[in-house]
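Omission of a single protein chain aside, the complex is shown with its protein chains in their original locations.
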Amino acid sequence: MKALTQSEVEERLKELPHWMVKDGKLHRSLQFKDFVTAFSFMTGAALIAEASNHHPEWFNVYGTVRIDLTTHDAGGISKLDFKLAKKLNELAGAYL
Amino acid sequence: MKALTQSEVEERLKELPHWMVKDGKLHRSLQFKDFVTAFSFMTGAALIAEASNHHPEWFNVYGTVRIDLTTHDAGGISKLDFKLAKKLNELAGAYL
Amino acid sequence: MKALTQSEVEERLKELPHWMVKDGKLHRSLQFKDFVTAFSFMTGAALIAEASNHHPEWFNVYGTVRIDLTTHDAGGISKLDFKLAKKLNELAGAYL
Partner (left out) sequence: MKALTQSEVEERLKELPHWMVKDGKLHRSLQFKDFVTAFSFMTGAALIAEASNHHPEWFNVYGTVRIDLTTHDAGGISKLDFKLAKKLNELAGAYL
């Protein structure tokens, strides 16, 4: 798995709403109405991540979830991160 | 906590879509598109149940979730079951 | 994926503590001390199941979890069920 170049990342970001590059990682911040909804989303995301064998760095407090994706083995953002981000967007769509 | 009479249960069911009485318990069957979605819902439902200190009997296989609610201490269906059922309907609305 | 014969199942069960055949499925019943512990286990089990793309039929009420495993495509109990059962035993070992 190779890291994508900056221009490849920018190109792919055009088709990935809600995500940006922050500190060299693919980043999305989500705001749910409460903890129940936020953690339900996180559980779905955890199932997707484990099945992909690709895990997020993420932070939660109450209804806020902040996700950072990067591929350690590639030393940057790879296709794996975009693939996971896309699935998380689909899942989040159910709640937001 | 007292069990509701049959006519009280029937009255309350009119305002609780998707639920019925089955084997003396308040019952709803839900069909999600996949396991990820079903188990995300279950986690939200688990959080609600634990915070209410009132827990479901429930069954899951893949996208199917079947829930039965009753109040053991009351020996039947009580207001607690209707309260939990209503919250589960709200939660399920996000997915279905 | 092929169903195992009855003697193959019996042979494998010797090395799989806590499980039995019930209604043609691989069955284990677990008793946790409370709902929090039971549902924590279930979440770990859900992650394992989703990553294996092999899902249980399971029932929960409070601290009780009952699991049935079968392989629909094989029309019976297969190696996949024993593989999942073994992983669930390892996970349950942390709690029980």
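To keep things simple, chains are lettered A, B and C as they appear, and every chain counts its residues starting from 1.
In the analysis below, contacts are C-beta pairs under 8 Å (C-beta built on N, C-alpha and C of every residue); 3 or more make two chains touch, one makes a residue touch a chain.
Small disclaimer: the values here were computed from a predicted structure and weren't measured.
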Which of these, C:W19, C:F39, C:W58 or C:F82, touches the one chain of the complex that we don't see? C:F39
Which residue of A:V9, A:L26, A:A49 or A:I77 touches the chain not shown here: A:A49
For chain B, enumerate the residues touching the unshown chain of the complex. 43, 46-48, 50-51, 53
Touching residues on chain C - with respect to the absent chain: 35-37, 39-41, 43-44, 47-48, 91, 94-95
What does the interface between chain A and the hidden chain look like in terms of residue numbers? 35-36, 39, 42-43, 46, 49-50, 55-62
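As a convention for this text, only the chains that are shown with their structure count from here on.
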Centroid distance [mean C-alpha coordinates] between chain C and chain A, Å: 31
Euclidean distance of C-alpha centroids - chain B vs chain C, Å: 25
Would you pick out the residues of chain C that each touch at least 2 other chains? 43, 46, 50
